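See structure below.
Every protein chain but one is kept in place in this view of the complex.
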Amino acid sequence: MEYTYTLQKLMAESNYLLAIRDNFESLLSKSVFSIVESQISNDNLDVNIKNRIFSVVVECVQNICSNDKAHSTSKNSILLLNKVDVGHNIVVGTKLNNERKNRLEQILTEISSSSTEDLKNKRKSIISTRTNLEESQKENLALIDMFIRSAGKVKYHFQGEDGNDCFLIIEIEISNN
Amino acid sequence: MDTSLKQIHSIMNDENAVLIYSGEFNQDIVKSMLSYTEGKLESSGIDDLVRKKIFNVMVEQLQNITKHQYTAEEKQVVQPCFILIEQENFYNLVTGNPIHIDTIQMVKDRIDQVNGLNAEELKALYKQARLNSRISEVGGAGLGFIDVARKTENKLEYAFFDIESANYKYFTLKTQINKIIE
Partner (left out) sequence: MEHLIIDKTDDTPSIDFNPTSRELKISGRSLPEDVTTFYAPVLEWLDELEETPVGEFKFIVNLEYFNTASSKLILDILMRLEDIHTGGNNTIEIIWNYDKRDTDMEEAAEEYSELVEVPFQIVGI
């Protein structure tokens, strides 16, 4: 049972409050939101900041984690929330196949080199689409939202994992100011 | 990217952990852990009876954590935690919290006693403990162990780990709830 103490130590080291490993199907995501909400409602945070944390979690769960419809029983995603000196960090990790990896890599590269103004225009043009949004448009919209809400404080990296599959980790910081 | 994240993820994978909470426990946190687990069980289409059992055991275990009092200084050293593990045929609820060395022997004795009894004997002990007002000594934790043992029908696993504190150790308790009731 030593892992219990080890996990606690690891969590405490980086101030992680919560770690969830799941496939984040929709029923579950509701519970994830309620758990995050209760965590942040304890702090005396600004409405703005609370909404930002909440929305980043929602977008992570709905558009980054829960995309593996083919393996919906496997728990291929992870979500962590931690408190840092300046505010909160939301960390999301998910397993990707090659196709999605290429797509997200392209979207992330493009977004991270865009100005806020560009991102807002891009968002406007995506939501103005009159037909239902495609997967890549949904991901794009979610990531743009995270960049805007965090004022660009997004870090990400792709880490190689057994053969074709790869693991993407995105870390979003919502500062208290 | 920080290495503890990688380690946490890999331990979660190895141990089949689906949820870890590490931090202060209060009524709100307990409530949200419960509602998360409920939602999870609901979506997995598990038997209602098993669901109720898990819920009850979780309440006992989590409230057991909130009952333990420690000084602000000890809190800095180590936080309580809750881990939910999902295996193919059962769930494990694991709690960890600092415990004062003076109460370790008593907790050990209680759990060992509970683990040594069969269902019939547990029932009798439960009745007796209920009547016995002296359970308040341990904040009702004694009754909690009996209750948990009765509901899970499995032995309680526990361990104490040394932490950087002269007066406290880290107490971990693991219960197992089978997905299928025989």
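In order of appearance the chains are A and B, and numbering begins at 1 in each one.
Here is the rule we use: a contact is a pair of C-beta atoms (placed from the backbone, for glycine too) under 8 Å apart; a residue touches a chain by one contact, two chains touch by 3 or more.
These numbers were taken from a predicted model, which means no experiment stands behind them.
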Chains in view touching the one left out: A
Option from A:4, A:23, A:38 or A:63 whose C-beta touches the chain left out: A:63
Which of A:14, A:55 or A:175 contacts the chain that the document leaves out: A:55
Residue numbers in subunit A that touch the chain omitted from display: 26, 29-30, 33-34, 46-48, 51-52, 54-55, 58-59, 62-63, 66, 120, 123-124, 126-130, 132-133, 138, 141-142, 144-145, 149
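One rule holds in what follows: only the chains that are shown with their structure count from here on.
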Separation of mean Cα positions, subunit B and subunit A [Å, integer]: 30
Subunit B-touching residues of subunit A, taken from the complex the two chains share: 1-14, 16-22, 25, 27-28, 30-32, 34-35, 37-39, 41-42, 75, 78, 80, 91, 93, 155, 157, 169, 171
Residues on subunit B engaged by subunit A in the complex (per definition of touch): 1-2, 4-5, 7-9, 11-15, 17-23, 26, 28-29, 31-33, 35-40, 42-43, 78-79, 81, 83, 94, 96, 157-159, 161, 163, 170, 172, 174
